[in-house]
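Missing here is one protein chain; the remaining ones are kept as they sit in the complex.
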Amino acid sequence: MLGLDEPGKSRGSGGRKVTLHLPATQTRTQSVAAGPRVDIRGIYPPIATPFTQNEDVDYQKLDENLRKYAKIPFKGLVVQGSNGEYLYLTDAERVEVVRKVRLALPTHQLVLAGSGCESTRATVVMTERMAGAGADLVLVVTPCFYKGKMDSRALVHHFTQVADNSPVPVVLYSVPANTGLDLPVDAVVRLAQHPNILGLKDSGGDITRIALIVHKTKSQDFQVLAGSAGFLMAAYSVGCTGGVCALANVLGNEVCDLERLCISGHWDEARALQQRLIEPNTAVTRKFGVPALKQAMDWFGYHGGTCRSPLQPLSEAESQQLRLDFSTNGWI
Amino acid sequence: MLGLDEPGKSRGSGGRKVTLHLPATQTRTQSVAAGPRVDIRGIYPPIATPFTQNEDVDYQKLDENLRKYAKIPFKGLVVQGSNGEYLYLTDAERVEVVRKVRLALPTHQLVLAGSGCESTRATVVMTERMAGAGADLVLVVTPCFYKGKMDSRALVHHFTQVADNSPVPVVLYSVPANTGLDLPVDAVVRLAQHPNILGLKDSGGDITRIALIVHKTKSQDFQVLAGSAGFLMAAYSVGCTGGVCALANVLGNEVCDLERLCISGHWDEARALQQRLIEPNTAVTRKFGVPALKQAMDWFGYHGGTCRSPLQPLSEAESQQLRLDFSTNGWI
Amino acid sequence: MLGLDEPGKSRGSGGRKVTLHLPATQTRTQSVAAGPRVDIRGIYPPIATPFTQNEDVDYQKLDENLRKYAKIPFKGLVVQGSNGEYLYLTDAERVEVVRKVRLALPTHQLVLAGSGCESTRATVVMTERMAGAGADLVLVVTPCFYKGKMDSRALVHHFTQVADNSPVPVVLYSVPANTGLDLPVDAVVRLAQHPNILGLKDSGGDITRIALIVHKTKSQDFQVLAGSAGFLMAAYSVGCTGGVCALANVLGNEVCDLERLCISGHWDEARALQQRLIEPNTAVTRKFGVPALKQAMDWFGYHGGTCRSPLQPLSEAESQQLRLDFSTNGWI
Partner (left out) sequence: MLGLDEPGKSRGSGGRKVTLHLPATQTRTQSVAAGPRVDIRGIYPPIATPFTQNEDVDYQKLDENLRKYAKIPFKGLVVQGSNGEYLYLTDAERVEVVRKVRLALPTHQLVLAGSGCESTRATVVMTERMAGAGADLVLVVTPCFYKGKMDSRALVHHFTQVADNSPVPVVLYSVPANTGLDLPVDAVVRLAQHPNILGLKDSGGDITRIALIVHKTKSQDFQVLAGSAGFLMAAYSVGCTGGVCALANVLGNEVCDLERLCISGHWDEARALQQRLIEPNTAVTRKFGVPALKQAMDWFGYHGGTCRSPLQPLSEAESQQLRLDFSTNGWI
């Protein structure tokens, strides 16, 4: 189910010696998989997790969403990015959702599973469990609670340990709106040299930083994915090769259209489309968050529904503003 | 093991109807305990969690620390505040540490256990487990990952659900340096009316805000605890009744001395002592974090040791600066 | 018109060699005044500047305000602190207002004139002009436009140059809410050694920082003034010796009462008064700003009136909320 790599730098090599201290019951992975590098270029919706009225995971509705996503030219799906409310799931739920998604998706679509936890050892364990559940790659967010101590030294150590031990390739994940910290550029550059780290999802939207990362990692064949549809076109212009876009849960074909226009150099058409996507995108992310994403999903024929508490449903006024952000741009 | 309440407002009443959606296997608590209100006034160290070389919880070293803390006039201990690396513990470890602490402590010392999780349902479950393990009260931090959506509405809902379901009284916990958000004053004021919410640990250090909270909750017999030794004296001056102070892990008697001087109105002596505590306090919190706290514990005869990764040991230069912050104030 | 110093460290000495590059037309001050140190302990309102309907300075209304302030036990007045809209005055207006204030005030009240500009040379010139207009001391705010470059090195250089050249003593001024930067503690400690720098007005409200500054400058006989009535009591508790309080423009006697209660050790009464001042104080500062201060002045018998544009009058809703912040605390 992996795209084939063009010839060149080989990622993943055996025999890495690992000194991570894991729980006694944990089998340590002594090597990472060798083989052709996964091609991750393309568009991914970071899928939402549907819940029942009782706030249990609603696997049936999830499945119905997945069947619709399978018909959209997504490169894959991100399972348990920030929009997946992964922090509200138990460990068992996190793994089970990944398993269900992998089973439901066609093999040509990648499953990029969010396995980040606060501690290195928990992240290593979760990474292995998600790989075991069928994840093609893992997306690992920066730990953030002790943000004052999460400098390059700590973060390089963390991601190196995780990548050393992961059976599948790793994509770094920086999302300062939620974590309050940016993965520093020098840390990204250093981590890009790791054979089991393929790329970065950058949700901060600082296009200067993103362009610099593309520049300083280009000898590594490292892929940078825009973390939002709001700056997707700009990201392509400076050398990104894909996007993980909340809005793609709602307007999936349109986001894929934007990708196609950027790749094929139709910049004028791309610009016109990009501009119409900004307000809806902001509405389902920074402005109103996951509850708005789920509300919009309901409007567009998907199962969104409620969030787990403490996330609250939109107020009536918020819901109307959300609708306006879609309608004034011609989407409703 | 609870201090007795002075007569007055009765906290805790039976028969509260709860509509929280919990996992099917979860027994719902239909009522909160009635009875005299717990007196929480006093000093608490938010204890560190010692680890072995392999990063496993070192229960023996924990026990040795506890025996020393038992001889200091602490009101109790906070288990799994921010300094306890609780985000790096598994759920089982979190509960087990609480159990061990309760067993080791004399009954006159309270165990205030940090049971906060990101989701409401997980916090409810963890609260019950910690109460079952012997916690006298729980300390519940603000959920923070979706900080843009954690407004008063969401937070009041969250803490109300937790307090409705908790078998033991609840203390609110606001720590913006780690969470990136402050529990809004209006939410505190509203939550102070809940019979099962006794107080607030405020680690932000905005003394104007703290004084306002004391002012606006005084008809509720609500206790506000300073979340740091750095502003403990100022907090007493505006009406706080205790402190949860990282530095008390190292200079426990001295922090209790400061409490005594403030309560007894010896403001000049208090001021002289307070001033000497600021730099060491900042060093083991904002400046160098938990690794510095543990380093200083080693110097002062406790078991500190290493942190779980990704927290890194201090560099040599940091360690020297830490030492200087103690020595220039006459503590080493 | 200066309070006499208790015997001790002598501030101000002649013969300082100055290398500042000033405009050719500028007479360089080669020495600073010697003599007894000014006692600045006490309460100061940072006065507002009344304007006519045409936004010209209304010197008559200013004078009427001053006559009322003269009857309140203020130590002096701050002219052209942040509440004086000094950034909206021309250089000539700034000097003229200082002159008018000095003429109107009784000699026992100090005039502390805000002479800060962005450049060092302009600040030196303005300082001399204000001293010439009768200022007893100058209050010098941190330059802030190039905030990324305003580190301790730059700020120590700036304030040293200003103090070297000032005919009157200098008080440092840190107001991060407006400038976006805090004068670093190490810079304050170093500048406190300058014979012509007497103290600091700290409006940031970080009580831990304030206590540390008091601690680290106490061998210098350096005075720290709280920059707001919101944390005045806490500031006294940790060793501050006065306050520059916007609210004193409105509730001047009450703020002086709070000073008296703190100094005389009546902490319980002080606390009760302090708590009632917080909401009105926040309302006329952080929450609604100078337009609210002026509105409240009108209510309390002073001339407030409109601000210069771009500051806008309060909306009706804001005005009602402002009134509520006074009335719920029993002031209206």
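Side notes on the structure shown:
We call the chains A, B and C, going by the order they appear; numbering starts again at 1 in every chain.
In this text, a residue touches a chain if its C-beta (ideal position, glycine included) is under 8 Å from a C-beta of that chain, and two chains touch if they have at least 3 such contacts.
Treat the numbers as computed from the prediction; the structure is a model and nothing was measured.
Looking at the complex as a whole, the chain kept out of the display touches A, C.
The chain omitted from view is touched by exactly one of C:A70, C:A177 or C:I332, namely C:A177.
The residue touching the chain not shown here, chosen from A:T160, A:S228 or A:T241, is A:S228. Residues touching the missing chain, restricted to subunit C, are 20-21, 23-24, 53-56, 82, 87-88, 90, 118-122, 143, 145-150, 153-155, 157-158, 161, 177-180, 286, 288-291, 308-312 (touch as defined at the top). Think of the hidden chain as still there; on subunit A it touches residues 205-208, 211-212, 214-215, 228, 230-231, 233-239, 265, 267, 271, 274-276, 278-279, 281-282.
The rule is short, and it goes like this: only the chains that are shown with their structure count from here on.
Where the sister copies subunit A and subunit B meet, the same residue numbers recur on both sides for over half of the interface positions. With each centre defined as the average position of its C-alpha atoms, the distance from subunit A to subunit C rounds to 51 Å. Averaged Cα coordinates give subunit A a centre that lies 34 Å from the centre of subunit B. Counting only residues that touch two or more partner chains, subunit B has none.
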